[in-house]
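One structure below.
Note that this complex is displayed minus one protein chain, with the remaining chains in position.
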Amino acid sequence: MTDIAAMLDAYPAGLNGIDQDALILCVQECHNCAQTCVACADACLREPDRADLTRCAGVALICADIVDVTSRTVVRVSGYDGAVVRSLLQTCVEACRACYEECRRHALNHEHCRICGDACHRCAHACRELLATVR
Amino acid sequence: MTDIAAMLDAYPAGLNGIDQDALILCVQECHNCAQTCVACADACLREPDRADLTRCAGVALICADIVDVTSRTVVRVSGYDGAVVRSLLQTCVEACRACYEECRRHALNHEHCRICGDACHRCAHACRELLATVR
Amino acid sequence: MTDIAAMLDAYPAGLNGIDQDALILCVQECHNCAQTCVACADACLREPDRADLTRCAGVALICADIVDVTSRTVVRVSGYDGAVVRSLLQTCVEACRACYEECRRHALNHEHCRICGDACHRCAHACRELLATVR
Partner (left out) sequence: MTDIAAMLDAYPAGLNGIDQDALILCVQECHNCAQTCVACADACLREPDRADLTRCAGVALICADIVDVTSRTVVRVSGYDGAVVRSLLQTCVEACRACYEECRRHALNHEHCRICGDACHRCAHACRELLATVR
């Protein structure tokens, strides 16, 4: 069992009706995506064709910040507000979609873009799954 | 002129059609709101009636993170994606609304909640004004 | 292989002499620790004995922010500055030490504090290991 799963098991109150498995998967994918986005933006700056990758770096930096705040917000049970969580998860899906679309354009030439795009795709899916359980 | 206004004047490309004055006001209000939310959450933990303020601390921590990432994202012109920015500004309005509603309940008893609630109210307004200019 | 390991393999330049295995472990432990700290702070707010846990929540929130920025900074190869990375890793060790010490005081009564304290302990160790390789 991962630490975050054990933490949620030990939580001293209910999880506002949120599905625990969907929550854990969302947190894990958000954190993985945050890592790949920060690293991909940095790698884009170092490529010889960096002029073509400017937008990719910019999109990845935005996505990194949004997935990071999403991963924190969804485990903050005490300040839970359904409208905020739903809106943030939708924003996270958009950010992952934008980064996936941009990374995919460079995936054949740059392995870091391929890995990052795949991470964004999985993260968007996990956010959508969690969103379906939030009231 | 503030530093961020001077930075935007010096920006080497267009601002994707976003209104510069609305952008600057949004960044300033988001940063001010981030400060009050972090400080209000911390102050709530120290009050003798902290049991009543648990939710207020939780909501303020979520709002602090969301206004912070909003203030960063809107100045990231290179990775601009209209759908992402619009969705994030809407999320920011929701987070400020939730924190304002909770802070207002404690504003008569706790000056830090009154100040924080007012900051959230102004921040939500600035986000809505900017949102109206984003395509 | 994890995504971050694959990203670093695909990095288009050297890693400034940093040991890749130590870097990956540090990023993973920082992210795990960020998750447990955010969740532990939130759980502390909900406990019946929250008055005793006020400081634990405060320390965990600080630690969560510092491990988060550490995990981002160490993979940012492009802006590498040895003095900055060393100083930040030392700060991260201090933040984990402070959170571990506080969580340990409540570990017998609160499983979330036990898990979080262990995560901080491992994170501090991973930061020290990485620190030993940074020039």
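All chains are identified by letter, namely A, B and C, in their written order; residue positions are counted from 1 within each chain.
Going forward, a contact is a pair of C-beta atoms (placed from the backbone, for glycine too) under 8 Å apart; a residue touches a chain by one contact, two chains touch by 3 or more.
On a predicted model such as this, the values are computed, not experimentally measured, just so you know.
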| item | value |
| --- | --- |
| Candidate in contact with the missing chain, chosen from B:T54, B:S71 or B:T91 | B:S71 |
| Residues in chain A touching the chain absent from view | 42, 45-46, 50-51, 54, 57-58, 61 |
| Chain C, residues in touch with the chain not shown (by the definition above) | 54-55, 57-62, 65-66, 68-69, 72-73, 76-81, 83-84, 87-88, 90-91, 94-95, 97-98 |
| Chain not shown, touching residues in chain B | 2-4, 6-13, 27, 31-32, 34-36, 38-40, 42-43, 45-48, 64, 68, 71-72, 75-79, 110-112, 115-116, 118-119 |
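By our rule, only the chains that are shown with their structure count from here on.
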| item | value |
| --- | --- |
| Interface residue identity across copies chain A, chain B - same or different by half | same |
| Distance between chain centroids, defined by C-alpha means - chain B, chain C (Å) | 27 |
| Euclidean distance of C-alpha centroids - chain A vs chain B, Å | 21 |
| Residues of chain C engaged with two or more neighbouring chains | 42, 45-46 |
